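Step one of this worksheet: look at the structure below.
With one protein chain held back, the other chains of the complex are shown just where they sit.
Per-chain residue numbering starts at 1, and chain names A and B are given in the order in which the chains are listed.
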Amino acid sequence: MFMQNVSVEMQPLHLALEALGPDGLKDSLASMMLIRAFEEQVDQLYLAGRTRGTLHLSIGQEATNVGALRALKSGDRFFSHHRGHGHALAWTDSPQRVMADIMGKTGGFCDGFGGTMHMADVKSGFLGGNGIVAGSLPMSTGVGLAIRLRAEDAVCLVFFGDGAANEGAFHEALNMASLSQLPVIYVCENNSYAMSTPVNSAFNVESIASRAAAYGIPGFTIDGNDFLDVFHCVHSAVRRARNGDGPTLVEALTYRIKGHSRSDRQAYRSRDEVRRWQEPDRDPILRFASTLIHGGILDEGDIAALKATANSRVDDAVACAEAAPKPDPSRLMDHVYA
Amino acid sequence: MRELSYREALNEALVQAMDANPDVILIGEDIGSYGGAFGVTRGLLDRYGPMRVIDTPISEAGIAGACVGAAMSGLRPVGDMQFSDFITLGMEQVVLQGARMRTMFAGQVSVPLVMRLPGGAGTGAGAQHSGSYENWFVHVPGLKVVMPASAYDAKGLLLAAIDDDNPVIFCEHKLLYNARGHVPEDAYREPLGVTRILRKGRDLTLVATSLMVGLALEAADQLAEEGIEVEVIDPRTLRPLDDPPIIESVIRTGRLLVVHEAVETGGFGGEVVARVVASEAFDYLDAPPLRLAGKEVPVPQSEVLEAAALPQLQDIVRDARKLVRNQV
Partner (left out) sequence: MPTPVWLPRFDTAHEQSRILRWLVPEGDAVVAGDPLCEVETDKVNMELEAPVSGLMGPQRFLEGALVPVVTAIAWVLSKEEQGQELPDWPQGGDLQSGESSEPVAESETDEMLEWATGEAAIAVPRVGQRTRATPAARHLARIQRLDLENLRGSGPRGRVQVADVQQAGLLAGGRQLPVILELQVEMSAIQDLQRMWPAGEFALNHSALLVFACAKALTRHPALNVRRQDGRAVRHDRVDLALIVPNGDRQLEATIEAADRVSIRTLLTTWPALLQGEGPWLRCDSVLWRESFRICDLGDLGLDRVTAPPGEAAVACLGAGRVVPRNLDSDGDLPETRPGMALTLTIAPGSGAPGEIQGARFLEDLANMLENPLKLLLQGGQDANRDRQ
């Protein structure tokens, strides 16, 4: 496994506590639980025929989703990818709107035009999901150029998967951003599979992060299921970007618990392998909850309460989205041109 | 009356746009000290510096994506594809991202970029540096497609394209860069989506784009000596197409010929013909509408082969004559 470059410093909890405070850490865990509860519910809705299209679930990747985004502040921007419910929830904390978009209803972000892969909340800095693997990477260069030209105190973070790191766009984007020392943080969610292709069948380098050397930028491989590790590493990368020290490539090792999309029969991996990643020493939520309990920040009762809150918020979101009106077909052409 | 070349007119448009608005930036390969493959951006790096004239590595997807991202962020980037052919490498960013984003996100974002595509054949550059791809983009809702045929329009349309809040594909023709014409000094705008009738005539409606506009006007001069009066129309913006002037013209003339350099199959001529035939003008057609376009072949290098592949002046004259004489 790719653990050689791990750059975990000692006392990560202490550092995160300093940056986020106890409430921030608690909120982060709540956010991860919300993502888990939401995704499990969406999965069921899909199976029950209450949503359409496709679904790419974030289950198992909650620590990366939340950990990376907690390192940003207001005014910063980020791009998501096709597996983006977790990012949308972590950033907006609005399960109703995410659910409305998935269901093609009004009251979400994109009023039925976007859907699961194309949510965005542009004003808040969430520049959108993307149905094209590596599609966001070249665009992040442009956002970086705009930030630099206007001398804004902001950064642009872009999420992508291990599969995207083999697209030509990855190379072009990282090279260009490095040449201009743009404030861009590349967060590769290496969830072990590009659809059905395991990482070791698609790369002949020891880590994706090692490719950073080709562009003259720092690269780190971290434990993507450890909230504190993700937060810490991305936080440092953001600081470098803000200081004008250019881009960073962060490779967060994680695991996609569900199939690629709803049509995936998962013939390429064993049930045991998946179960192994759901055990308490690997599951990102159980690990973070345990850390917070051991750190004396939360107790078992708090955890149960957080979980109950997450479930009830998701139930509300479903009810709200199902009750929301469908988009008005007469508005079909409204947004084609400015 | 001051005359400039098409190249100088484009350069002046960029200067005036960049002087007036600090959000206008240029992104492309060799656009800095080299001045762009065809000299359009000459002098701009010195004038505006590397923060606004961004000379990139050879990374067309990177350029196109940087334009989209910058435009989403409120800048007005003008991308340079060096050769129109290279847009194939940046297609995903232009079509799947730039053009679709506004609708996908229900109007939350605009993408005010201009992508300059120096295109067209006639230079002997062969099959990979001679293409005319305008109709690929005409097929994409969310994009605008502009094709100036004169120095005057080059400047006025480029300034309007930069002002426009949508992604605009700006199709230039390499053989037009040296074409001279009257270009006023002020920063005038030629609005997008306005077709221009360049010459009035009662016998035939001749719609032409880009380099073919000049040939069409020459053909009209020749035909006038035979007593054939040709109405020459340049749509200038192919998407959105301002078709009423074309339809009204065909109502007057009863005959239509569309000329473009891109190949006929799936070309812009088909769109023009379809719109005319499906319009009120149908009842006024007194001959089948014709298209005259590039041959269905990758553009070859040798000058005789290249000429054979492209519509020539005498082809326009011949087809126009046949139409007017009821020989079609």
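The working rule: contacts are C-beta pairs under 8 Å (C-beta built on N, C-alpha and C of every residue); 3 or more make two chains touch, one makes a residue touch a chain.
Not measured: the values here are computed from a predicted model.
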Check your understanding: Thinking of the complex as a whole, which visible chains are touched by the chain that is not shown?
Key -> B
Check your understanding: With respect to the chain omitted from the figure, which of B:Asn178, B:Ser302 or B:Gln327 is a touching residue?
Key -> B:Gln327
Exercise for review: Based on the whole complex, identify which of B:Gly214, B:Pro235 or B:Gly254 touches the chain you can't see.
Suggested key: B:Gly254
Check your understanding: What is the set of chain B residues that contact the non-displayed chain in the whole complex?
Key -> 254, 282-287, 326-328
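By our rule, only the chains that are shown with their structure count from here on.
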Review point. Which of the residues in chain A end up touching chain B in this complex?
Key: 77, 109-114, 118, 120-123, 127-128, 130-132, 135, 137-149, 156, 168-169, 172-173, 175-176, 179-180, 334-338
Review point. What does chain B use to touch chain A in their complex?
Key: 25, 27, 51-52, 54, 56-57, 59-62, 64-75, 77, 92-93, 96-97, 101-110, 112, 141-142, 144, 164-166, 240
